[in-house]
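Here the complex is missing a single protein chain, while all its other protein chains stay put.
Each chain gets a letter, A, B and C, in the order it is written, and its residues are counted from 1.
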Amino acid sequence: MRIGVITFPGSLDDVDAARAVRLAGAEPVPLWHGEHDLKDVDAVVLPGGFSYGDYLRAGAIAARSPLVQDVVAAARTGLPVLGICNGFQVLCEAGLLPGALTRNSHLHFRNRDQGLLVERADTAWTSSYAQGQTIVVPVKNGEGRYVAADADLDRLEGEGRVVVRYVGGNPNGSSRDIAGVTSADGRVVGLMPHPEHAVEELTGPSTDGLGFFVSVLQSAVAA
Amino acid sequence: MDTVELAAKSPDDQQPWAELGLKDDEYARIREILGRRPTTAELAMYSVMWSEHCSYKSSKVHLRRFGDLPKSDALLVGMGENAGVVDVGDGWAVTFKVESHNHPSYVEPYQGAATGVGGIVRDILTMGARPVAVMDSLRFGAADAPDTARVLPGVVAGVGGYGNCLGLPNIGGELLFDDCYAGNPLVNALCVGVMKHADVRLAKAEGAGNKVVLFGARTGGDGIGGVSVLASETFDDSADGQRGPAKRPAVQVGDPFTEKLLIEACLEIFAADLVTGIQDLGGAGISCATSELAAAGSGGMAIDLDAVPLRDSTLTPAEILMSESQERMCAIVEPGKVEEFLAVCARWDVLATVIGEVTDGDRLTIDWHGERIVDVPPRTVALEGPVYERPMSRPADLDALQADAPPSSSADLRADWLAVVSSPDGADKTWVTEQYDRYVRGNTVLAQPEDAGVLRIDEQSNRGIALALDGNARYARLDPYTGTQLNLAEAYRNVAVSGARPLAVTNCLNFGSPEEPEVMWQFAEAVRGLADGCRALGLPVTGGNVSLYNQTGETAINPTPVVGVLGVHADVSRRVPSGWRAEGETVLLLGGTRPEFGGSAWAAVVHGHLGGLPPVLDLAAEQALAGLMVGLAAQGRVSSAHDLADGGLAQALTESALRYGVGARLRVEGDPTAALFAESGARAVVTTSQPDTVRTAAQAAGVPVTELGTTGGDALVLDGLLDLPLAELREAWTATLPALFGSPELAVGTVPAGAVPTS
Amino acid sequence: MPVVVVDVVLKQEISDPQGQAVLGALGRLGHSGVRSVRQGKHFVLDVEGEPDEAELRQIAETLLANPVIEDVELHLPTD
Partner (left out) sequence: MPVVVVDVVLKQEISDPQGQAVLGALGRLGHSGVRSVRQGKHFVLDVEGEPDEAELRQIAETLLANPVIEDVELHLPTD
């Protein structure tokens, strides 16, 4: 299975995402933001970082790049897409996921090992987890506070579209402790925490993050 | 416009050399070199390049001691380049260096710190390496002083904002407070880079006809005069009694996004072998890059200044030459490779422009609007600046200070323990370090709050490196010679307890005004100490940085020699962390304790006392301990190790226990105050499930071993002395910095317009 | 060259921690007369020729602001 990892100018965790894909047993395929070429990949990861310096708004400029237009189109026909941190911000800016990510309530960048509750274990990216499972992965962001109008939040909750929620403390003031959400069809997932930084005993706080990358492999095999 | 032609014709024109910081004899020497008066542009170049910051005119005679150290097999490139390069095995090379950005960080904390990180990263990149991590060593005035609340949040946000956005994990550093830094905070940043041996690049212009390419950001008006004004001169009191920058507020603004693109473009350029020489633009901008490149090569260089892309079209040629706009580099490229070079830059959206070429003469010439405005021998600008043997004298107060021995007995061990670990210096630094990304690139094996930062550099073999930065200024104040060696010893020990073999040294020497003989003496003693210490430990000094004029009025900061040690791990999976994870392990103290309190954290925190002598230095004992630790780590004999330093055993036990919330039941022998708070060197606490093996190895290595007790429980219990529930200890240790700096109100204004500390 | 200013502020219903921090800092410094603060972004655009209001409004509303959470004010040059 081939999983694309997009590099934007300013992407940082693309090397990490590629490593996680490899460790999960898939082939990482580098994708370049400026080309209309998805290279026939079976899934796409938008990695963390500061695309275009995050100037203007986090993810805003990257969301308007040529390749993201293709990702949006492909996602509408079922391509699994995972946005991590800056990737999540890009997906929200591109309108693939609801809501927005804004300045953390404490106004600081914060990097810590974070507990997450998996509330949806049936998306393309979380099927290898058990619903209700708690995992630990790093979180690191300055604009990670998930916000939307109350009515929209109610609707998201009602539709069960919160995929992961912060437990043991909310690192950025996110509404309702939301850490990640999914599209209605469960194929597009975005989250602020970094599962790609929790894939090896040696370098991460756990190996709990590997499940995201394993999940998409399984869902592709099943499909 | 002032041209070479005009200068020859009007020898008697008045020139503002004094305003530019030149002394009369320096100006006379420039006239002598040129055989005429300098043009305005030449005067600008000489003045910045001969400033203290660029020429090391006060420190050079002393720094030679580092060059005189015995050759080290590990050293691939020594001092004098942008950064030294060390062989770490398997064909891998590592380059690392620490540099200061002190004064700018006082004026504009966020941008000062941010551009400090940006500058040292470019130095590392210049060597041909991929930058892989940063560290930061910070000093501020009293933690509860209002100005510290102004400066610290901005500095931390700036270090984080720039490093995070570049995708460099921050793997360690220091944060210390002292009144002496009230008007002179210290911001020292370290960067480390990795490459293969064959990839090393040098800052050298060779090959007549090769092109000089300027690439990166456009040149603007920022930081003009920054070198001679901001970095080298002290701040005067202005008329209204308000302290502030005396001259033009020349502050640079960093753009980490552009730097990230510059890094990726450079690495592609190196990989395709498109440059013959490369130099970053830092202090003194184009003046520095062109003259240094030309001076290091065998020929000359001709520059067309009109070709330089500008952000501000009103800049004069002298200003263009002096501008310190960030995120720029200069490369020497063979004509046949220029096209490919420019194509790589275009792919990364990096502006690149040919601004001149290497010539076979021996002059550096610069033209502007078709006229020659600079025609100089480049070595005289870059290498043959003035050198001073400044007068030195041992500080008059030193005898009294050393005679003023600190108290040596604690009235309340438990209260003192809590006071030391909750003091701003001893307290948990998470509030700062969690503003730094420590995970990016996925190779961080250990980061804060560990003794050393440890990185994997080869994912196949698990080869890696360890780095530590230490700069205890209290010791250096009491005795700069020994104090600097103690700092070296501490950084060396920090690297070794992680299991790494120490390999090389960098340093950043932060001192007051070299024009004060007592400061000059402190400086000379520090350099002598570091050189002697390195000789004894068999380590080369690979490079460093000097920051002088850190003083407010008459009062200099305590001498602050920050020492960085690099070590190598054959297999990072064998690294030893500092925290206790398992119950039922034996806690051993390695090394001997003496009742040494001079310059100790305990004396400072509990008694507000600074006096006496620093701990005795025993480099042989340090070597024995390091050898032992490296061996124990390689064989997997210890599950944790933590070096003892500021705050002594009390501080180390607190940190090891709180890391994962595992307590211990312990007993100490002898005088309890010394046992808990003395700061004798060459010591570490280890935990092990194989105490007999460790004891035997220690005896063989000649390292004293004391059994302290066993891990377990939710308290630190010292039999017969005190009982500290971990919850209480954690509260004391973690509350301090958030209480001082955690309020969002203090974040207001810390991040200027145009900067994004985000994602 | 005509100068167009665009101000972007968070919608009322979205909490604004930056504004609150400023308010808190003001209170601490004794400026009790300020009752509320909102912090937003301020863009100054130099445009060539006659500003095209429709185009600028589109730029402001779709690029400079995120309509999910932000409101926009467009100030065209008045001459």
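The criterion applied here is as follows: a contact is a pair of C-beta atoms (placed from the backbone, for glycine too) under 8 Å apart; a residue touches a chain by one contact, two chains touch by 3 or more.
Note that this is a predicted model, so its numbers are computed, not measured.
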Neighbouring shown chains of the undisplayed chain, as defined at the top: A, B, C
Touch with the omitted chain, as defined above, among B:Asp147, B:Glu268 or B:Asp312: B:Asp312
Candidate in contact with the missing chain, chosen from A:Leu56, A:Val139, A:Leu156 or A:Val181: A:Leu56
Of B:Leu6, B:Ile33, B:Val61 or B:Val107, the one touching the omitted chain in the full complex: B:Val107
Where the unshown chain meets chain A, residue by residue: 52-53, 55-56, 60-61, 64
Positions on chain B where the hidden chain makes contact: 107-108, 111, 217-218, 220-222, 245, 249, 251, 253, 255, 257-258, 311-312, 325, 349, 748-749, 752-756
Chain C residues that touch the omitted chain in the full complex: 1, 7-9, 19, 22, 25-26, 29, 31, 33-49, 51-52, 55, 59, 63-64
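The rule we apply is simple: only the chains that are shown with their structure count from here on.
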Centroid spacing, where centroids are CA-atom means, of chain A and chain B in whole angstrom: 35
Euclidean distance of C-alpha centroids - chain A vs chain C, Å: 29
Residues of chain A touching at least two other chains: 103, 105-107
Multi-chain contact residues (two or more partners), chain C: 17-18, 21
